[in-house]
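What follows is a set of notes on a single structure, which appears directly below.
Only one protein chain is missing from this complex, and each of the others stays in its spot.
Letters A and B mark the chains as written, and numbering starts fresh at 1 in each.
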Amino acid sequence: MPGITREEVAHLARLARLELKPEELDHFAGQLDDIIGAVARVSEVADQDVPPTSHPLPLTNVMRPDEVRPSLTPEQALSGAPAQEQQRFKVPQILGEE
Amino acid sequence: MTTTTDLVSYEDAIAAYDPVMGLEVHVELGTKTKMFCGCSTALGAEPNTQTCPVCLGLPGALPVVNAAGVEYAVKIGLALNCEIAEWCRFARKNYFYPDMPKNFQTSQYDEPIAFNGYLDVQLEDGETFRVEIERAHMEEDTGKSTHVGGATGRIHGASHSLLDYNRAGIPLIEIVTKPITGAGERAPEVAKAYVRELRELIRALGVSEARMEMGQMRCDVNLSLMPKGADTFGTRSETKNVNSLRSVERACRYEIQRHAAVLSGGGTVVQETRHFHEDTGTTTSGRVKEEAEDYRYFPEPDLVPVAPPREWVEELRAGLPELPLVRRNRLREEWGLSATDMQAILNAGALDPIVATIEAGADPASARKWWMGELARHANESGKALDELAITPAQVARVTELVAKGDLNDKLARQVIEGVLAGEGTPDEVVEKRGLKVVSDEGALTAAVDEAIAGNPAIADKVRGGKVAAAGALVGAVMKATRGQADAARVKELILEKLGVSEG
């Protein structure tokens, strides 16, 4: 099934927001192909009628009451910010939907 | 982007095509705290004062579900006649965006908490249209960005943006309809009526104020056309964040006209998101992405499944309030109104004030008269909603009480209301301060009546001669002399008595 191309790696890198260098694209194409090839055998069970396990323990309905708890101070919230302005996180221009 | 969009007339579009709509409405729930952390949801706080490691997405932080968020979601699901999932999970919707601290939205994917329901909506002529509900699911809101450096505070041309995460993590419920077909030319009206009905329902449940102007309720409109008689859906456009009832209707209408122009010109509709512009009533294309989004949904491993116990669901069902449509129909019957009259009340947003006024002691006809007359006019002139006027239903009820007792006539009552709206105090205080009591002193009235008869002998003779209608002029003279503070009905009685005639 595998056979991961350089283009696919580039697409994954865009999805994952990694500005990979050209040599990394080649390197990862080979490695991902190897790894996927090795782990692809899990699909042996794809057709088996087995429920998937998403959580190791069968807990349900873990909730908290709707009660306000103290927030961080804005100074704490912004303490790690690479840039800030007007008590807000300052980020580069956003290319996106308006 | 600068090319003008071709449109065909609405009538032509509808003559050739059947519209199919899908409406996605996001509602911010009115819980005290966020969906996955204990930060307050109160509006108007200073930026980044209602954040914590969880809603800032700090490394190591973990979400915990707000029980009230789940309860509200189940209530909404039940009110929408949905099935409630016996077991469902949250999922992560993965995409990068600066207003989303974790760069995934904790949402629900293929296991919504509520599904397969419907909502009956009433159109302007009273006809009912059933909108089928696909699902209602829980998720969280994003932070708010302010774009700096551009000309208009818009994203394009901005040099940078500033982020406030107070809103990040506020619980949202997303309600998605099944494709709405068969509405024909009334599709835009159905869309508007649906959103309005949903808003009323949400408010009646007490789970959100659902104020569209505050962004607490936001609508995405999916629209496609198919040639009349066809049964395969066309390609849809998705108009995002249409944030008023009127805009929902206009956006639908515009997209119908635009799609029709594309299709009848032999073109194909592009599947894309579009933005609605309030000022022009038009939509424009959103950013076209080079690649299709791939959200890589998977079950949220940091949250365990939600399995609403059946007894609890039934308890909530039993505790649901009377739903808006049922209530409206009941009130219409109780008040003996036509569908049109009731619709006018709804359109004016007068239903709740009228009900509250009646509850405060007014009779239904008077309550309706004041809210739909004088107060509606005031609201209109001041550009406010009825419930934003500076008068309470209890105060309106007091005015009707004073009129019923004969202490005020309609004209004086209008002045009292004016005074209350102007902040002069309660109705009784306004009456007191402005000296607006009906003159009920029989002696003073009799003197004024005698004066009026003496001053208008010709008219008095006509009345004596049987032309009772002419008495109106004498009444007017008395009212003028008493500066309107007389009870007009009593004045008329006195005049007829003096002149020796009787009515009817």
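Just so we're on the same page, contacts are C-beta pairs under 8 Å (C-beta built on N, C-alpha and C of every residue); 3 or more make two chains touch, one makes a residue touch a chain.
Everything below uses one rule, namely that contacts and distances are computed from a predicted model.
**Q** Of the options "sn-glycerol-3-phosphate transport system permease protein UgpA", "Heme chaperone HemW", "Phosphoribosylformylglycinamidine synthase subunit PurQ" or "Glutamyl-tRNA(Gln) amidotransferase subunit A", which is the UniProt protein name for the chain that has been left out of view?
**A** "Glutamyl-tRNA(Gln) amidotransferase subunit A"
**Q** Can you pull out the displayed chains that the omitted chain is in contact with?
**A** Within the full complex, the chain not displayed touches A, B.
**Q** Please identify which residue in B:64, B:344 or B:468 touches the non-displayed chain.
**A** B:64
**Q** Out of B:133, B:173, B:260 or B:304, which touches the unshown chain?
**A** Of these options, the touching residue for the absent chain is B:304.
**Q** Tell me which stretches of subunit B touch the chain missing from the display.
**A** Touch set of subunit B with respect to the missing chain: 53, 56-65, 92, 94, 96, 98, 101-104, 159, 161, 163, 294, 296-298, 301-304.
**Q** Please identify, in ascending order, the residues of subunit A that touch the omitted chain?
**A** On the subunit A side, contact with the omitted chain comes from 1, 4, 8-9, 12-13, 15-21, 24, 28, 31-32, 34-36, 38-46, 48, 50-57, 59, 62, 64, 72, 76-77, 79-83, 89, 91-95.
Methods note: only the chains that are shown with their structure count from here on.
**Q** How many angstrom between the C-alpha centroids of subunit B and subunit A?
**A** Each chain reduced to its C-alpha mean, subunit A and subunit B end up 39 Å apart.
**Q** Using the touch definition from the top, list the residues of subunit A that touch subunit B in their complex.
**A** Touching subunit B from subunit A are residues 11, 14-15, 17, 54-55, 59-74, 77-78, 85-98.
**Q** Using the touch definition from the top, list the residues of subunit B that touch subunit A in their complex.
**A** 31-33, 37-40, 46-53, 56, 64-70, 87, 89, 96-98, 145-149, 154-156, 158-165, 240, 273, 275, 286-287, 291, 294, 296, 298-299, 301, 303-309
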